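Moving on, here comes chain A:
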Amino acid sequence: MILNVENVTKKFGGLVAVDHVSFQVKKQEILGIIGPNGAGKTTLFNVISGVYYPEEGKIFFNGRDITKVPSYKRARLGIARTHQIVKPLNELTVLENVMVGACFGKTGASLKQGMAIAGEVLDAVGLGHKRDVITVKLNVPEKKRLELARALASGPEVILLDEVLAGLNPTEADEMLQVILKIKESGITILMIEHLMHAIMKISDKIIVLDHGRKISEGSPQEVASDPKVIEAYLGDPDLALRLIKSKGNTL
Partner candidate 1 sequence: MKRGFIVWSVLCCFFLSFGFAKGAFAKSKIIIGFTVSQTGKLNAESKEQFNGMELWKDYVNKHGGIYVKNLHKRLPVEFRYYDDESSKDRVQQLYVRLINQDGADFLISPYSSGLTASSAIIAEQYGKVMLATGAASDGIFSKGYTHIFQIYTPASRYLTGALDLLKARDPKAKKVAIIFEQSNFAKAVASAAKNYAEKKGFKVVIFESYGKGTTDFTSFLNKIAEKKPDAIIGGGHFADGETFAKQIFEQRLKVKLVSLLVAPAVPKFAEIGNAALYVTAPSQWEPRAKFTKSTAKRLGLPWFGVSANWFIKKYSKLYGETPGYHAAGGFAAGLVLQKAIEDAGCLKSSKVIRALENMDLMTFYGRIKFDKGDYYGRQVGHEMVYLQWQKKDSKLEKEVIWPRGAESAKLIYPYYKKF
Partner candidate 2 sequence: MKRGYTLIWLIPLILAISLLPVIAHSVIYRETIFLILMYITLAVSLNIILGYTGYVSFGHIVFYGIGGYTSFYLMYRFGVHLILAMIMGGILSAIIALIVGEAVLRLRGAIFAIATIGINEAIKSLVTNLQFLGGATGMFFNFKIYKTYGGAAKAIWFAYWIMVVVTIICLLTSYFIKNSKFGYGLFSIREDEDAAVVLGVNTKRFKSIAFAISAFFPGLVGAIFFFKAGNIEPDDAFHLVKSIEMIFMVMLGGFGTVSGPPIGALLYERLKGILLINPLFKNLHMAITGFILLIIILFAPGGIVGWFRNRFKKLRSLLE
């Protein structure tokens, strides 16, 4: 088990954003996390990446308790992430953005090494030609790829992808999926939040479903897709949900 989340609860005032959630992730697995808006998915990522500490529960990474380990140290241990709303370092160049990942993440590269690594990673995600552009000038899909590149450059063991496919057209989304599979092949464990249902169903080894902060289902894509609780959570109308899930290419 590379990542072990045990009974984690995170509250904001009276609101319980994540409610006693537990799950485990095996090395080189893709774990999909789905659920309606406001289900607590991003909060869960924030807890795993250390932006928030949970009120209850524990998180283990490679068997080590990292519940109270600060964010930046988790990054150095090998947990990288992207953001739902991209957070590029706007006034730096694309290359410099990725270098920051390489230099301060698990890779811990020197500036010189960082530059080399950043170049390679950018080529891999197809942003090589933009390396000297000031980031603020990129469009949204490019920024998403940049975030991915930055996370990858840090040499992570686990990478948390928060809606990397959102806002991409079908071709771009397919390209991105290929990249994600390649990442998996290189031995990295992936947790991904995604609304693009067919994509996550296709790519995930395992899926967990959150609703109102609680984990309501867990299993293989097929198991989850046929779980009535999941369908109910999604729309309140099982039939409609089923139809939507089956119709490829629609987002929920």
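Everything below uses one rule, namely that contacts are C-beta pairs under 8 Å (C-beta built on N, C-alpha and C of every residue); 3 or more make two chains touch, one makes a residue touch a chain; residues count from 1.
With respect to how the candidates were assembled, all candidates are chains of the complex that A comes from, given by their letters.
These figures come from a predicted structure and were not determined experimentally.
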With chain A shown on its own, which candidate in 1 or 2 touches it within the complex? 2
Flag every residue of chain A that touches candidate 2 in the complex, lowest number first. 49-51, 70-76, 80-81, 83, 87-92, 96, 99-101, 103-106, 110-111, 114-115, 150, 154
